[in-house]
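Right, one structure below, let's go through it.
Just one protein chain is left out here, and the rest sit where they should.
So, chain A:
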Amino acid sequence: MGDALGSDLISDLPQSIIESILVRLPIRDAVRTSILSSKWRYKWASITQLVFDEKCVDTCSDRDVVEKTVVKFITRFLFLHQGPIHKFQITISYLQSCPEIDQWILFLSRNDIKELVLELGEGEFLRIPSCLFKCKKLCHLELFRCELDPPPSFKGFLCLRSLNLHQVLISPEAIEALISNCPLLESLSLSYFDSLALSIRAPNLKYLYLEGEFRDICLEDTPQLVEISVAMYMTDDIAEHFEQSADCNFVKFLGGVPNLERLVGHIYFTKYLSIGNDPGCLPIMYKNLETIELNQVSFEDMKEILVVLSLITSSPNLKELQISGSSNIPSATDAPDLDFWEKCPSKCRLSQLRVVHLTDMCGVPHEMELIKFLLGSSPVLEIMTIIPCVYVVESQLKMLTELVKFRRASAKAEIVFIRE
């Protein structure tokens, strides 16, 4: 063993390469390199990216034992570590909130932490200690199932570029303040908040991801937004609140995002946008909007259809469109306001639209009118796929019959009707 076959190939490489190798190993294997040779004894101890996952200790059937082992492992590791720690991630479902975590965060706050991800198991929410707010170099923060309570003296994370809060207990004022006090914030993700009413002020924000029950969202100052993805759940009282609201949600939400390139909406998003007074002609054009994906659109609600249409017609450079209907069985066969479609701007040209995917189509009149509109306005359309809703087997033939009648502006357009 040893030197018989030749000289050491790897121990004298620069630490940056060694780190590059060690961070690609599971952390346990990285620590084990300490017994390889005398040069390798402490190489593992200077790695700057620490990721602790389910596999970092041996599991056994007793959850308490495993939890204790993991806590000991991480504590010992941090104690033996030397040098800065730029990334610290814990994604362990069997680890619950415990007092050691506070000590770890304190340790990290003294070691230039830049990226922190804490995803513990289901259970008591971890109350984040105040030392987190002293991490001046924090660039990326992801917290799952925690309680955040920024102290009044907290002036924001000046380097924070990305924030992801998932099931985090924090007061609305605190979260608004947190967002607006992070001047470099580019990516924001908020999920599973209860009835959040939020006004977002983030001049550098580019990516926004929201999921949960939101009572009210206003994108007050987000001119640089490039990508928005919203999954909006609704409870009865939120729905009530909506009925009473007079503001135009569409404008409040999408009124200030001229640079938008991609928009994705799920569940009640289009309904949310449809509430409020009719904006009439939309104030802005989304010149960069190339992808629109709207799911669970109710084609029985005229207002929702209007929202969809406004979006499409305000996006001259739209390339890809995806719409899915709500999978409710349609209640009425004849729909009101069909003549609205006659008034639709026929000179609207979707000159870049190439791909359209429609799913959960039930064949209701408004759906068919939309398809007709799309086919007639897209001169470069290449493919349109239609997947009918599984519940309406009888109307499929009817749908097909109507489809064939529609005029197509694009000679190349292929319509693919996919039946299960």
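Everything that follows uses one rule, which is that a contact is a pair of C-beta atoms (placed from the backbone, for glycine too) under 8 Å apart; a residue touches a chain by one contact, two chains touch by 3 or more; residues count from 1.
Here is the rule we use: contacts and distances are computed from a predicted model.
One chain of this complex is left out of the view, and of "SKP1-like protein 21", "Neutral amino acid transporter 9", "DNA topoisomerase (ATP-hydrolyzing)" or "Regulator of G protein signaling 9a", the protein name its UniProt record gives is "SKP1-like protein 21". Shown as candidates are A:S38, A:S61, A:S153 or A:T401; the residue that touches the absent chain is A:S38.
Annotation: of A:R63, A:R76 or A:K398, A:R76 touches the absent chain (contact as defined above).
For the chain missing from the display, the contacting residue among A:S20, A:S93, A:T235 or A:N277 is A:S20, taking the whole complex into account. In the full complex, chain A touches the hidden chain at residues 1-3, 5-11, 13-14, 16-17, 20-22, 24-26, 28-29, 31-41, 57-58, 73, 76, 80.
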